[in-house]
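One chain of protein is taken out of this complex; the other chains stay put.
Order of writing sets the labels: A and B. Residues in every chain begin at 1.
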Amino acid sequence: MKRILHTFHGGIHPPQHKLESTQLPIALAPLPPKLVIPLIQHIGTPAQPLVEPGDLVLKGQVIGQPEGAISAAIHASSSGRVVALEPHAIPHPSGIPQLAVVIEVDGDDRWVEHSPLDYRTAERGELLSRLKAAGVVGLGGAVFPSHVKLDPQQYKLQTLILNGAECEPWISSDDMLMRERAADIVKGIDILRYLLGPQEIIVGIEDNKPEAIAALRSASQGCGIEVAAIPTIYPGGGERQLIKVLTGKEVPVGVRPFNVGVVCTNIATAYSIHRAVNLGEPVISRIVTVTGNVRQPRNFEALVGTPLHHLIALAGGVLPDTKRYLMGGPMMGVPLPSLDVPLVKASNCILALSEQLQAPPPPALPCIRCTRCADACPMDLGPFELYWFACGKNFGKAQEYDLFDCIECACCDYVCPSHIPLVHYFRFAKSEIWAREKEKEAADAARQRHEFRQLRLEREKAEKMAKHAKAAGTAPSDSDAKKAAIQAALERAKAKKAAVVPKNVENLPPQAQHEIDQIEARRAAPHNAEIPNDTDSATSN
Amino acid sequence: MLIALAVMALLAAVIGTVLGYAAIKFKVEGNPLVERIDAILPQTQCGQCGFPGCRPYAEAIAHGEAEINRCPPGGEEGIHRLADLLGVEFKPFGEDQAQPKPKSVAVIDEPLCIGCTLCIQACPVDAIVGAAKQMHVIIADQCTGCELCVPPCPVECIRMEPIALGVNNWKWDYPVAEITRIPHGKAAS
Partner (left out) sequence: MENYLLILIGTILVNNIVLTKMLGLCPFFGVSKKLEAAIGMGAATTFVLTVASGSSYLINQYLLGPDLIYLRTLSFIVVIAGIVQFTEMFIHKVSPILYQVLGIYLPLITTNCAVLGIALLNVQSNHNFIESLFFGMGGAIGFSLALVAFAAMRERLEAADVPLHFKGSAIAMVTAGLLSLGFMGFSGLVK
């Protein structure tokens, strides 16, 4: 039975450039001398470091513990010694260094003990916590922690979609993974089937990857998995677009796909779920395409934390006219400040570009409202309107025009005859709106706390007044008795003062006693140190 | 002439009655505008506006007793939003008054703290934890950066630290086109 495919609005056909990197099989990247493993490689809270400089770590050892509900664990990619725990440049558009664990590799590549899990006998909760502990995140690019996304208690699932579309030009990591490791992917899909219990499972692959389709079809024979070839159009691999193409369902505004009974997961995520559950290996490596203006484009299986210049060198180095580097594809990729940044879980492609391969966009011209962007928009938005409002910082109106439905696929940038960096404007508007919402939340919390404090102060005052009134009412009129009471109180206070001694200081070990002495000395110090400091503070004031 | 007077008197009487009734019927209790203004203010409760908190300032604005440009923590953005809400012109910060500063949080230099609780009493949002003769600490998430705890400290152990830019509070900048020189000859073609 052939599936009836649907189409989504818009989309573009940029040059594919997939052949360059699919000529050679996936190569195992050799160990780099140094690994830089950032503690934030997922959406959510950064992991908390568990190691300190000087520690020895084994391959697969947890070095970052998940913090909070939306977070994922981070593991050492190889054995060696932690040499630093410091902010390091990461592939992020801000270029702000983030805390990373730097490991000097010892070359032995010694594993921690593997602990495979038989998922057929495991509880769902146990499986999910395994995914969390193994640091499994969505490898399609969003790096959303999988244990949150795949929690089956949230919804009733009809369709599980495996995303193998890989619609962005140049990238071929999913393609090569499907060609070479289809059996493992199917094992990962089996785990997902057990976890989610969907009625049907569809793998969506764009029809420009016939080898991958064939490999997956033969590997999934008789497994109840349907492999569907979908037309090649960018961004056919967008979550909502793929769901539309395969099921005809349109995910409404502000709703997650599971609300319409669909979950969409990347092929590479299924593969890493297989590794995490069946083999007990955390996510410490991934397939990455190194392509573009390099001498020998190909795919590597590289360890997370490998510096990118190491990978570029493996691909034969770059050609001399290389101008810039992207992590990801040419449409949605993040520009890299340098090749010093490490490979992270989100890095599906390292793309070196020369001006010949992709010329930098000419200066932007005024918008002529030709609406080509609206024709190309796969989310059916009006980018020219959004641009107008983002440009004028009219964020309320931008939200009214569904700014937050924009998936930043850059189709509008691609077709714009005026070369306006539309997506940049949308990102700017989105981050401004987010910042404002955060500020608003903080202000609301502060208001609540302030009001509560006012209330408390008033209550305390009232209580005090009541007490005074009571005391005044019952106090004996005799002044002698009063004096006696005061005298008694004074004596009591004196006795108490004499009795006050530091608690728990008897029978201290000498070390603790020494510490206490030091603290006392420090406490005394500021008063002595005050005089020379005074001139400094006076000038700074 | 008498008729004219009578006509006008009649008109006045009818309209007066209607308006008098309306004045009772549509009597406005309090000023709901205060809530809307208060919602825009940043709730630092810092008193830099000259009022003892955000709400009193909101009330003053609603009654037309205060300018809208007295709130440095709200920044120019805040003035714009107040101006929008009230339908008045934007007004920049005056030269003589407090200027907006980068957002910061208070930090206690803990070894120096003597546990006097003066800062706890000063904090308008109860963001300082501690007890008498115990070390105090500031809950950074709840600190509004109002600086009210800085002057009461007898040992000057509280300092304001600007919030560092991280991945979580980083924002995309406004796209600015670079001005580049068009190579000679290309412009002509």
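In this text, contacts are C-beta pairs under 8 Å (C-beta built on N, C-alpha and C of every residue); 3 or more make two chains touch, one makes a residue touch a chain.
It should be emphasised that the depicted structure is a prediction, and the values quoted were computed from it without experimental measurement.
S.K.: For the chain omitted from this view, which of the shown chains does it touch?
M.R.: Per the touch rule above, the missing chain touches A, B.
S.K.: Out of B:L33, B:M135 or B:V167, which touches the unshown chain?
M.R.: B:L33
S.K.: Could I get the residues of subunit A that touch the absent chain, sorted low to high?
M.R.: The list for subunit A reads 366, 388-389, 391-394.
S.K.: Take the complete complex as the reference. Which residues in subunit B touch the chain that isn't displayed?
M.R.: Those residues of subunit B that touch the unshown chain are 3-4, 7-8, 10-12, 15, 18-19, 22-23, 26-28, 31-33, 36, 84-88.
Keep in mind that, in the parts below, only the chains that are shown with their structure count from here on.
S.K.: Per the contact definition, I'd like the list of subunit B residues that touch subunit A in the complex.
M.R.: 38, 41-45, 53-54, 111-112, 114, 124-127, 142, 144, 155-157, 165-167, 169-175, 177-178, 180
S.K.: Going by the contact rule set out above, which residues of subunit A touch subunit B in the complex?
M.R.: Contacts found on subunit A: 40, 92-94, 96, 98, 363-364, 421, 424-425, 427-428, 430-432, 435, 438-439, 442-447, 449-450, 452-453, 522-523, 526, 537.
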